[in-house]
Structure formats: structure tokens, C-alpha cells
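Got a structure here, written out as C-alpha cells. Questions coming.
A single protein chain has been omitted; all remaining protein chains appear in their positions.
All chains are identified by letter, namely A, B and C, in their written order; residue positions are counted from 1 within each chain.
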Amino acid sequence: MPITTVYTAEIKKISILDEHANFDEKLGDGLISNDDLVRLYGAMVACRHLDEVAFRLQRSGRMGTYPQNMGQEATSLGAAFVLRPDDWMVTCYRENCGLFWRGVPMEGILLHWMGDERGNAMPKPHWVTPIYVPLGTQMLHAAGLTLAAKYRGVDRIACTFFGDGAASEGDFHEACNFASNLEIPVVFVCQNNFWAISTPSKINSAAPTFAQRGLSYGMPCVQVDGNDIFATVYAMKQATEYTRKHGKPYFVEMVTYRLGDHTTADDAKRYRDADEVESWRRKDPIIRLNAHLKNLRIWDDEKEAALRSKVEQDIADAVARAENISPPERTDPFDSMYADVPADLILQRDTRHTHSLGQDPSQLPPEAQERAAAMDAAAHAQHSAH
Amino acid sequence: MPITTVYTAEIKKISILDEHANFDEKLGDGLISNDDLVRLYGAMVACRHLDEVAFRLQRSGRMGTYPQNMGQEATSLGAAFVLRPDDWMVTCYRENCGLFWRGVPMEGILLHWMGDERGNAMPKPHWVTPIYVPLGTQMLHAAGLTLAAKYRGVDRIACTFFGDGAASEGDFHEACNFASNLEIPVVFVCQNNFWAISTPSKINSAAPTFAQRGLSYGMPCVQVDGNDIFATVYAMKQATEYTRKHGKPYFVEMVTYRLGDHTTADDAKRYRDADEVESWRRKDPIIRLNAHLKNLRIWDDEKEAALRSKVEQDIADAVARAENISPPERTDPFDSMYADVPADLILQRDTRHTHSLGQDPSQLPPEAQERAAAMDAAAHAQHSAH
Amino acid sequence: MAHLTLVQAINLALIQEMEKNDAIVVLGEDIGVNGGVFRVTEGLQKRFGGSRVFDTPLAESGIIGLSIGMAMGGLHPVPEIQFEGFLGPAYDQICSHAARMRSRTRGAFTVPMTIRVPVGGGIHAPELHSDSPESIYAHTPGLKVVMPSSPYDAKGLLVAALREPDPVIFFEPKRIYRAIREEVPEDDYTLPLGVARTVCEGTDLTIVSWGASVVQCMQAIEKSEQSIELIDLRTIYPFDMDAVATSVKKTGRCVVVHEAPLTCGFGSEIAARIMERCFLHLEAPVQRVAGFDTTMPYYKMELDYLPDANRVARAIQDCLAY
Partner (left out) sequence: MAHLTLVQAINLALIQEMEKNDAIVVLGEDIGVNGGVFRVTEGLQKRFGGSRVFDTPLAESGIIGLSIGMAMGGLHPVPEIQFEGFLGPAYDQICSHAARMRSRTRGAFTVPMTIRVPVGGGIHAPELHSDSPESIYAHTPGLKVVMPSSPYDAKGLLVAALREPDPVIFFEPKRIYRAIREEVPEDDYTLPLGVARTVCEGTDLTIVSWGASVVQCMQAIEKSEQSIELIDLRTIYPFDMDAVATSVKKTGRCVVVHEAPLTCGFGSEIAARIMERCFLHLEAPVQRVAGFDTTMPYYKMELDYLPDANRVARAIQDCLAY
């Protein structure tokens, strides 16, 4: 047989609650309880509100660059909902909704974007890693975290998120390949929101789907409507079951859309059509879940109002906690470098100088030592005044 | 339709002249003329003989580490045969057979492994890049070389080779993805010889084929028997035609086997079974082509003897040329760094010192200057004696 | 002659050189329609078309690897790496390939390429958006490394880089992307790589600096009563040791200022060379005012990390008092 078939593959797409709030009962019934649906809805509304508040904080100079999650809430939320509380969730920076579901305090995320490392050290264990700004690198850490659990005989999988852009990084390939070949149970979730800043996803992939990236590694792959909480939950159930059972990775593409700018430093109007954005506004995961809840007759305007006022209060509190945190210690950057801080670094910390005569002014004549002390004091006062 | 199929794929394997020299006439007839077959056979025999000679050179201390090509001759040769002479061929280090076909002088390859950069600067243009020791990096260069041609409106494609191990590097993914998304005509050839040093290919891929790595990028993919010159030629014809016509990449897995050690520094007996090697010896591309030529009645022992004596002579000449090259100039490493060598580097070159007093002994007292000159002279004499 | 920011000066240099030399192609993440996240490549795609100015997939090693291939193929690519923190994934392609290609092939292949990279801190950016890795690349033979401190210099140095036959990393200090405006001639001029600029002359002490730190040094000098000479290195490799040595032989004292961490920052090389070349002229040990040997902190603390005029002033006084 000179020409034989050595491999075939097929990729499915899952959609349950579509943009018109049509609901596929065969797949969807019994998937999520009504109580949970309400809680999931509340989580999405809260995350969306935080986005708005964060935007205003940035615009009024109270926060640095912030990436809104708007429109993508159902992706990470579906994952967080399905994962066990002690599975690892290793995300990028647009998965707030899932992180909050896991119990990560909002002020942690706010602090991160307020330029404060303490935002990354929020009360543990939520079995999450901090926000990763450098793209594509965290999936390998997810694999390592899970391999450590496997080595210890702990039943724990990981789910890791990355964008359509990040999936172009070499580390993406290495992570998928390591997980597959070393049999590490990781669910890889490619959050395809069609844009990487101004770069359309077709520049990051000429293939018809991102899901098929898993085929390289012989992983099961699926594409889902990422704006459909039912579909993301459905796919994550399949993925986590497979992963847990076989100890091998699974690849999920969640198709979604970033309704806002890339970050507050971006102006998406420069590069994408209002029409495109408008069409996706109609596919908003919150709108359709709201409609579905109303169809189920478990939601009404009154509940909505109560939810919104609770959310507003919670977020105002979180902002207050983030803003009222004490200023970081000037020694923190030094003390956090090593368990055992080298003497040389302690000298830098204590003198706040790198120049040797600043570190050891005893080499100077007495008047100069006095002047030096005065200059240090003035600089210190200037710092404290900030 | 809640579950739909969004992608299907199928991968074929091509085999024409199998290990028992059975020949598939439907695919094979007319593919390669008898004259060319004889030339191709000669090329493989020559490459094989060079391997043996190189091995002996290394063992007798006349050459450094050398990676034998033994068993894999039909892969790069099939590619070189099909490519146009001015298509780029961007290889790794186990594609001598294809390189020689293109006209790269054997002494170039020898010199490289004799630790001499001049081996990389052999008469141009053969439209090949030099041997790449760092793995996985050259495929991006292939894409760039071809993109430069495309930019200039030149009709030129590239074919790039890499191993089953190198295909694990992140740059592999980036190269495939760039070529696909930016529409760069590159034929990616994964030379799967089942081993990356001691690492079996299953540690580099848990998937049933390497060919399916192309699916990620929506590339056409095929697997071929890499020990079958007909199959490699057949697949390369398909691949280059597609690539040239559509301006897009194509993925070929050539399944082959490294019959020798990884390099002369390796001892493959430590990690692989004699049985496995033995079974592959029977699949040797040279043995089966020899049988085929005899089946065609265009080859006999006399021709074989004539070929072998010519090959031996040619290779002895190449070795002589490589060994008789003048020693490199001590200034070469400096002069080859920049078009416009910085003054500081010229000073290092001319003084052969990095210490400042060696670079400028005028700062020393006269006796010390004399001693310095004497030391330099002695060191120089010692160097020249080597 | 126009009053331009550094961003505009670079944009102008790109346009003018691209008009002259059709081998120049510009590529990177978001550099096309969007004009780059700092708008440095604004308008280029419109002007020169999508095959000369194009967005790439999001992969830095890919961007540099592709550019190396294009350069080997006869073009002069100008890849942008969006922030210096993302040079990391491209490190191998830069240092193992671009830097070595000429030498390993004894000139058969060369890599004329200008890698543009926004560099340094002070703009309240997120993590890995504020580093200063210039000494890493200065330690890599085969590269040239440039860091301008003003719009005028930026244009002249970039034009020189675009005419270089070897790979150049062109670091653009983001902190002064828009902070300074300066007269920048439309005319063709280049500033040769490897030649420093004496920003101001003085006799008591020499400051050597580069990039955005030059501004902090000027602030310190303005407050100082001493006669300080400020040398802006402009090119980190090759570096203008003659200018530095001449100055230090005159003043006898030197402070080096840079944002990168102290240990193995480029200041160490300058200090070592000054000792070698000016030993008998030195009246005090060369002082280095640098970033601390910590990770660049998130932005709440970044001004605490970066050398400022106070720290420079203190080093000046200490060095003079020694």
C-alpha cells in the first residue's frame, strides 16, 4: 500500500446557550443548577463592574495600565466553576472572573495593576498563580506545578489560560509538548478573543481554528463558544474528566471577544471596526445569561438591582482596601530578593546607595560626611513626602 | 446545532520502493529517470563513504566530533534533487548528502567539523546555509531568506530540515507559524530518525506522527518513508509544487533511522537495542536502491567497483584539501567580527592582550617593557610551533 | 527644522531612510495599522505598504529569527521588540545567531539589522516593561548597542544604525520618548556609532551616562556648584573610551550613572577601563550610581529604584570630597 492513511482528526465546536439565548436542552439540561447559574451570573456582573471601576481609577490617575476583561467573563468562569478548588488555575491577565470565583480577593488584582507586588501575594491557598504579564510563559509553570503534584501522588490537575496571541510564543509549543509527552494532566485553554492588541488573530494563526493546535501533540481538542457559560462548563467538564482520568493534557479553544480596549493604554478604535465590536456586544455572555435566567423565571429586575447594589458596595470596599494599604516599605524590594539576602544587597538597602563612598562615607573627610548625611536626610524627607 | 464539526484532517504516508525493494509502479514510474537514479545512488554511496572516512579521521585525532549521516542519505538527497538549484536549502547537520548534491564541496563540511569556520564559507552560491549546531533555530532563517526573495519578487522557495528532537524547540513552532500566517513558501522537513541522541522520539512526541505538527498551522502534511528515495522525491515534488504555487508552507515528515552513533562522541549502545539497529540496517536506503538498480538491469558489480574507486579517490582528495588548508590567521576571529572592526578590538587583535598594560606597555618602566616584549615573542613562538 | 520628540525623530529617521533604501523593512508586534504601542512607526504602513511594514505573530524569537533570515537574504530588517522585557524570548536568536553569523561564516553571511527596543523605567508601566539590559548585549561580541538620550541624537544614531552592515540593538528610552522636544533637522545627518557626546564641559568631575539617565544627571549638574563635565556615551558598544579617558584625565574624578542594576552593569566596564587608562590621574575611585541589584520593582517603587538627581548629586559631592 504505497499511500496509506496514518492519522485522521476531527474537531467539534460546542455551543449550548447561543447569542439569542436559544438553549440546547439536550446538552444543557442539568449541567448547571439554578442556584449555581445565579451565582455565576452574579460573578460575571461583579467582574464587569470591577472593569468599569478600574477604568475610572486609571483615568483619574489612581491606577496604572489596566486590561479590561469585558466580554470574556464566561471563559475563565466556566473553568473555575468546573475545576476542583485545589486544582491549579494558571492564568494570564484577563481571567479575573475565574480568579474571583476561586476566592482571590479583588484588591489583589487591583494592587497588581496599581504597581504593587503585594497584589501578587494575596492570602493563600487559592491554587492560583499571580497575573503574568509576559506572555506565553505560564503554561510551562502550570505543567511543572502539576508534575510536582503527580510526583507527590496528589490528585490535582491544572488549567492554564492564554490568548490567541500568546499561543504564537515558542513556550506555548514547549508546554503542550512537555505535558503531552511527559503525561502531565493540564487543560490548555486558548482564549481566542480575535485580537492581540491591534493584531488580528489571523496573523497569529492562518488555520481555521486554534483548537487544532492540540493535534500536534495528539491531544483531544475542542472549540467552544466562550461567551456561553454552558458551553465553557460543558467543555471543561469533558476536559477535566479526561485529564484527571488519563493523566494527560486536553486542549480547549474558547472563542470570545474583548469588548474593551486592549488595556487602558490602548485605543482599539485605531484598528478595529465599530461594526465588529457592535456585533459582539450582542453576543455578550452576561446579556444572554440574563435572558436565560429570565426565561427560567429565576431572575427579575428586583434581583438585578439588589445584585448590582451589593456588587457596587463590594467593589467600593475592595478599592478602598487596595488604596488604603500602607505604602510599600522601601526595604521590600531588597528583602524579597532572596531567602538569604546577600550582604552586598543589604548594604544597598541600608544606605540606599550604589556608589561606594555613599555606602561607606567613613572614607570621606568629616565635613563631607556631614554634608552626605544631610543630603541623605533631605532625600529621605523628599521620599517620605511622596 | 450545538455540536458541529469545524475541522477535519487526514495524513497520508507515502512509500514507493520498500525495504524489500518492491516497487510501486503506479507512483514510481517515470518519477526519476534511470540516469538520475544512477547519479542519486552514486551520491548516497559517496556520502556514506565520507561518513566512514570522517569516523576514522576523528578516531585518529585528525578531526573533532563528527555526526554521521549513515542511513539517512535519501532524505536530504530527495529534497536536493527536487529543489531548483536556486531554492534555499537550510539544514541542520545530518544532511550532507543533499548538500553535496547541491555542489557544496566536501572539504567545507570536513573543515567545519575540524573546527574551522572557513568550512562555513565555501564557494557560493549554492543557496545553502552553513551547518547549524544549535537546534531548531534555522527554520526561522529559512523563512526569512524566502521572505526576502518574495519581497524582491524572486521566485524562490526554501526547504528546511530539522530532527524529531529539534521539533520540540519553541522556534520550530514560531517558524511554522510565521511561514503559515505571513504566507512564506517553505517546505518544512522533519527528519524523524527515532532518536535525539539517547532520547527516543516518543519523548519528543506522544502523537502518532510528526507530520501532524503541520496541522496546527493549517499546512498540508505528509509522512514518507525517508529511506526510500522515490518516496522522498515524490513528496518533495508535491510539496514544492504546492509551496511554489500557493506561496505557503508544507510539512513533510521523513521517517528514517540513524544507523550510527549520534556523533563520534556518543555511544549508542548505551541506550538502544542492537535488534532495533539491525532491523533498520535492512531498511538501508542504499541497499534497496542498489537492488532496484539491479532489478532495472542498469547496475552491476563492475559499475559498483568503478563508482567506489572514484568515490574513494574524490574523498581522499577532499580530505587532503581540508587538511592541507593553511592554518587560520590569528587575526581572523577579530577581523570577522564586524565589517567595521572597533578600535578596541583591533587593539586586542594586535597586542593579543586584554590587560591594559599589555595593550599599552609604554606605561611600564623600560626593563619591564623589554621583558614584556620577550614574553610576547616567546608566546608567539610557542603558538607558531603548534 | 522641526521641534520634535524622540518618538517623532525616530519616525522621521525611519521614513527618510526607507525612502532612500528599499532594503529596509519594518516588522514587529502591532507596528502596522496601530503604529506601535508608542506610535514610533505611525504612518509607515500606510506610506510604504504592507509588504515593507508588517505585523507579525506574537513571538519575539520568531521576529528576530525571521529578521536574521531576511538580513542574510539581503534586506535590512528593522524589527521592533515591544518592550525590553520581551527581548528575553529572542535572546538566543540575537546572541547565538545574529551576533555570530558574520564571524561563524567568515563573512559569507551577514546580518544587517536594526532591532528597535523601548527601554528603561519611569513610565509607570507593568512588570517587565522597565528594565535596562544593555550590558547583556554589550557583553555579546558581534552586536552594536546604541542608546540615545535626545531627539537629535536619536535621529542621527538611528540613521547610522540603518546604514550599518552588522546587527545593532537600538534602545529607545521610553521615559524620554515624549519628555523632551528638540530641533531635529530634516537634512540627512548621521552620528557615527561609537562616538560620545560631551553634553556640558567642566573641570572638577566627569559624569558618564547614557539614555534617560542623562536627564537626571543634567538636573544634578544644574543644582551643583562645581564644574561638571557630562559625557553621554550614546553608543554602549563600541564605546567611546577615548572621550571618557580624555575627560577623566582632565578632571581626575568620575561618576557613572545608569538605570541597570549595579553588578555587571555597563558602569562596571567603564569604571574598570577608567582605572586602566587613567590610573595615575584618578583622585578618587570611580563612583557608580545605578539601579540596585534587585528586580526592577513594580511602579509604586520604581522612582525609588531609578538613580535620581539626588543620588547623582550625592555621588558627585562624595567623589569630589574624597
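Assume contacts are C-beta pairs under 8 Å (C-beta built on N, C-alpha and C of every residue); 3 or more make two chains touch, one makes a residue touch a chain.
Note that the coordinates shown come from a computational prediction; the quantities given were computed from them, not determined experimentally.
Q: Using the touch definition from the header, name the shown chains in contact with the chain that isn't displayed.
A: Computed over the complete complex, the missing chain touches A, B, C.
Q: With respect to the chain omitted from the figure, which of C:W210, C:Y237 or C:Y299 is a touching residue?
A: Final answer for the missing-chain contact: C:Y237.
Q: With the missing chain put back, one of B:I203, B:I287 or B:L307 would touch it. Which one?
A: In the full complex, the listed residue that touches the missing chain is B:I203.
Q: Using the definition of touch stated at the top, determine which of C:V53, C:A125, C:A138 or C:I316 touches the missing chain.
A: C:A138
Q: Would you write out the residues of subunit C that touch the absent chain, in ascending order?
A: That gives, for subunit C, the contact residues 61, 85, 88-89, 91-92, 95-96, 99-100, 103-104, 127-128, 135-136, 138-139, 141-142, 237, 260-261, 263-269, 271-272, 275-276, 279, 282, 284-288, 292-295, 297-298.
Q: Considering the whole complex, not just the chains shown, which residues of subunit B touch the missing one?
A: Touch with the absent chain occurs at residues 64-65, 112-117, 133-136, 165-166, 168-171, 196-199, 203-204, 265-266, 270-271, 327-328, 330, 332-334, 337, 344-345, 348-349, 352-358, 361, 363-365, 367-368, 371-372, 375-376, 378-379, 382-383, 386.
Q: For subunit A, which residues reach the chain that was dropped from this view?
A: These residues touch the chain not displayed: 117-118, 120-122, 124, 129-130, 134, 137, 139-149, 151-152, 170-171, 173-175, 177-178, 181-182, 332-333, 336-340, 342-345, 356.
The working rule: only the chains that are shown with their structure count from here on.
Q: Among the chains, which one keeps its Cα centre farthest from the Cα centre of subunit B?
A: Farthest by centroid: A.
Q: Using CA atom averages as chain centres, what separation in Å is found between subunit A and subunit C?
A: From the centre of subunit A to the centre of subunit C is 33 Å.
Q: Any idea how many Å lie between the Cα centroids of subunit B and subunit C?
A: 38
Q: What is the distance, in whole Å, between the centres of subunit A and subunit B, each centre taken as the mean of its C-alpha atoms?
A: 43
Q: Of all residues in subunit A, which are in touch with two or more distinct other chains?
A: Correct list: 168-171, 203-204.
Q: Residues of subunit C that touch two or more other chains: which are they?
A: Within subunit C, the residues that touch at least two other chains are 56-57, 59, 61-62, 89.
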